[in-house]
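Encoded as structure tokens, the structure appears first; notes follow it.
Heads up, one of the protein chains got dropped from this complex, but the rest are sitting where they should.
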Amino acid sequence: MTTLVRPYGDTTGDGMVQISFTLPVPHSKRAEGAAQQLAAKMGLDPALVVHAKPMGPDYTFFVVYGRVHHLVDLDAVEVVERDYPLLTPKEVNAAIKRSLRRRLVVIGACIGTDAHTVGIDAILNIKGFAGEKGLEYYREIKVVNLGAQVSVPHLVDRAVAERADAVLVSQVVTQRDAHLLNTREMSAAFGEAFRAEERPLLVVGGPRFDEAMSGELGVDRIFGRGTTPGEVASFLVHRIAS
Amino acid sequence: MTTLVRPYGDTTGDGMVQISFTLPVPHSKRAEGAAQQLAAKMGLDPALVVHAKPMGPDYTFFVVYGRVHHLVDLDAVEVVERDYPLLTPKEVNAAIKRSLRRRLVVIGACIGTDAHTVGIDAILNIKGFAGEKGLEYYREIKVVNLGAQVSVPHLVDRAVAERADAVLVSQVVTQRDAHLLNTREMSAAFGEAFRAEERPLLVVGGPRFDEAMSGELGVDRIFGRGTTPGEVASFLVHRIAS
Amino acid sequence: MSGKLDLDPVTVRQARSLARKAGRPIVKLAQQHTTVSVERATLRLAGLGGADAEGTPWVNRLMDAVRADVGLEHGVALPVWDALARGEAEDLVTLAQKASAGSVRFRHPEGRDAQRARSASKRAVGGGIRRIDARRRERDRLIKKHGDAPRTPWIYLIVATGDIHEDIPQAQAAARAGADVIAVIRSTGQSLLDFVPEGATREGFAGTYATQENFRLMRAALDESSKELGRYVRLTNYASGLCMPEIAALAGLERLDMMLNDSMYGILFRDINPVRTFVDQRFSRQVHARAGIIINTGEDNYLTTADAVEAAHTVTTSQLLNEYFAKEAGLEDWQLGLGHAFEVDPAVPESFRLELAHALLARELFPKAPLKWMPPTRHMTGDVFRGYLLDGFFNLVGAMTGQSILLVGMMTEAVVTPWLSDRDLALQNVRYVLDAAGGLGEDFHPAPDGLIASRARQVLAETIDLLDRIVHDSDQAGDPPLLAAIADGTFGLMKRPPDGGRGLDGVARKARDYYNPASELLEEK
Partner (left out) sequence: MSGKLDLDPVTVRQARSLARKAGRPIVKLAQQHTTVSVERATLRLAGLGGADAEGTPWVNRLMDAVRADVGLEHGVALPVWDALARGEAEDLVTLAQKASAGSVRFRHPEGRDAQRARSASKRAVGGGIRRIDARRRERDRLIKKHGDAPRTPWIYLIVATGDIHEDIPQAQAAARAGADVIAVIRSTGQSLLDFVPEGATREGFAGTYATQENFRLMRAALDESSKELGRYVRLTNYASGLCMPEIAALAGLERLDMMLNDSMYGILFRDINPVRTFVDQRFSRQVHARAGIIINTGEDNYLTTADAVEAAHTVTTSQLLNEYFAKEAGLEDWQLGLGHAFEVDPAVPESFRLELAHALLARELFPKAPLKWMPPTRHMTGDVFRGYLLDGFFNLVGAMTGQSILLVGMMTEAVVTPWLSDRDLALQNVRYVLDAAGGLGEDFHPAPDGLIASRARQVLAETIDLLDRIVHDSDQAGDPPLLAAIADGTFGLMKRPPDGGRGLDGVARKARDYYNPASELLEEK
């Protein structure tokens, strides 16, 4: 398999893509030209403005089709691949028992003003996600789910009190980068409250995170869209109990 | 008004756009990374792969949202603006009468294997388009509409026979650049058949032409999506009868 | 639009009577308690606005001082107007300022002093109520002048930039594009604030703070639009949260037209204490009733955490409870924007017809209520094309079942808060469906024993079962059965015990001599 590919519309290598956007300009020929210019800057050549719709007097919405000449180099793709083995609940339990000789303590929360608990609940509650049971189901994991809109200081206090091995935080609202701000606040607070060796593992998750940003955000791992409980459990074991 | 603008999603200057495309790779994390890479090459940063759908074993479809940092410079936009006055049918007739002292002869056709006549008919037939009557309605214009799938030699012959002032050609099918090939064939044939001063005005139209390409295609003018008969009549007068 | 399902009137009556049975003890509970927010709302009605330098509203400052001196259980009115009568300050703001500087002490007046404070406070609060009445008349006048929405369903669009000055042009654009109702979504977290922020704000997350000034600015902008467009454009905001009573008061004062106000949303989705919620809810609804505001309840939210097929009957149950509480608080049928939603998993066979069954059941159970029909959210994905299609079929259910308020769905639901273009595309979707298929109800007749009618009957039967279980529920503390049921996770799968949740410390059981002029005035009429 070649490692250089292009988008595929209708024939191999045709490079065809679709884009849409709004420009803050009244609709006119010039506006369509502006759309064409933007498409060109994005690398579309030829770029076909196939739809232009005025939205009130000041904005125009565009749909553009065209060919991009960019090559996608599959070899250069960097993804956070799973770098640990995927374990069954049984194996997870066994590993914890073996190496910790006590239950592994996990604290979960939605921090800041975020109240979207469905995602963290999918990871933590017995009910689970995508057919996999959540961490509460694991005999050797103790789960403390603090729920929604938990403040960072409160989270730190509870982590201390529970002697948490790992702190699992969910962030779903991303408008104005709320998730990034909250995550940074959280990792900073843990950094202050714990000595480096004693700091619990920090894990954040949510559908709009970039999994490659963990370093930047000061956490140990980021889980995105479609994460399953088993992946999380396996990661915890890999980092804490092996 | 500033002449530098950015796409507008939700707030001024946020630069947000939507794109979608297919990559010829099986769905995987790596494929999503490849989509991200392409989006980055198009200038999206951050780029959010919000949807990835396997289509069979070999292809994946993506939807990506993100912010582009390109600026659109409205001053640099080049459009083929109407550089002639828009006349009423009355004015068109008067101008022809005044300057030619005979009816202006127009030949229309869909050339090549293109059979889409609705567009050229919209310009030529009395019925017209968008509330404007077509050229047949103009007393001082003689219209010869040859219909669909007219070969270039036949078109040239008829242009000679009718002593055409202008030849109007429609091209709607653009797959494999059919419209460009046919237009080039046409302009070359007229170039051969006529001395430069005697060559009728060559006008092509169709929804997927780039209006800026007339020079390249060897024609006098290109009309795109949504052209009205009045625009065409005014142009003909401007170039032939003024 | 009635009788397509041929519901059994006896069963329907039974459902309502069970809801009454479940609700009545809660009303009693609400009557027996007051909250800091009820009291602050009373002060707001009396004209106390503004905030100190740190942004803490004067009503909070004053309330806290009174509470520190004499407690909450008597209400704020008598201590405050007693202090004024005693000449501690010439007006409420000054009193609040002095109180927060610690230079006033409050007492609980007795005898003639109490009498004097009572009538003074009633006069003051009466001023606010009269302003609300005037706003209501003004709305009626403007509707007459500009005309009303041209048809039902009303088209309801949200703006959510977080910045009132971005919201305003977007709202006006939406109105121009056809919206009949504009809702300004609130910043995350506001509902847990135990105060109402002040002034025009630009720093919300995924929504804009609800403040009196923001209300005023947006209402003025939409008044402009109404004039321009020749139809009155309605404005909605959120009462829910720890400040329900106060926000209701501000909404009445600033002529908002609809308010999100659910009897249980705060409990279930914001973990606000149940007693606090029910007390606040009752007061806020009394204010809405007076203001001629249409409430929007939040049953749609249940289906974002519970399955829309399995939990369909919890929606109906909650609608019946919301109806009971609303009417008890003085709201009329035309003010009951009961919520429900198109949230059945599209992968479920016949999902569209199940939606029709649920929507028609709501329509026929509450024939006079302006039902609020909510778009798909949970099963929306990043596939914006699919999302656009689902929204179209949601719109179609709305048209076929005669929904009254159509909350317009966005194709980017799973991606971002709505973009300008999302809203425009969404409106185009609604318009197509209403114009092209708006009359399809004429041809829609569920077969008497077909899937739709059977499903509707099944949901109603499950509702009755559930209500029956609720009225027989109990806990060790002897709380009203509905509280026990909420503690069991009956709604939206959320378990909320009566003594848990936020804001409990702002609740007090009324003393025998509790007095609140606002309640008196609102219940008078």
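Points worth noting:
First chain written, first letter: the chains are A, B and C, and each begins at residue 1.
Everything below uses one rule, namely that a contact is a pair of C-beta atoms (placed from the backbone, for glycine too) under 8 Å apart; a residue touches a chain by one contact, two chains touch by 3 or more.
Bear in mind the structure is a predicted one, so any value in this text is a computation, not a measurement.
Hidden chain, full complex: it touches shown chains A, B, C.
Among the residues C:91, C:350 or C:523, only C:350 touches the chain that is left out of the figure.
Those residues of subunit B that touch the chain absent from the view are 20-22, 53, 55-56, 59, 61, 112-115, 117-118, 147-149, 173-176, 178, 207. Annotation for subunit C: contacts to the undisplayed chain at residues 346-347, 349-353, 356, 384-386, 388-390, 392-393, 396, 411, 425, 428-429, 432-433, 435-440, 442-447, 450-452. Residues 8-12, 16, 18, 48-51, 53, 63, 65 are the ones on subunit A that touch the missing chain.
Here, only the chains that are shown with their structure count from here on.
Among the other chains, B has the CA centre that is most remote from the centre of subunit A.
One inter-chain figure worth recording: subunit A and subunit C are separated by 33 Å, centre to centre, where each centre is the mean of the chain's CA atoms.
Averaged Cα coordinates give subunit B a centre that lies 53 Å from the centre of subunit C. Between the CA-based centres of subunit A and subunit B the separation comes to 43 Å, rounded to the whole angstrom. Annotation for subunit B: residues touching 2 or more other chains are 8-9, 12, 16, 18, 48. Those residues of subunit C in touch with two or more other chains are numbered 414, 416-417, 419-421.
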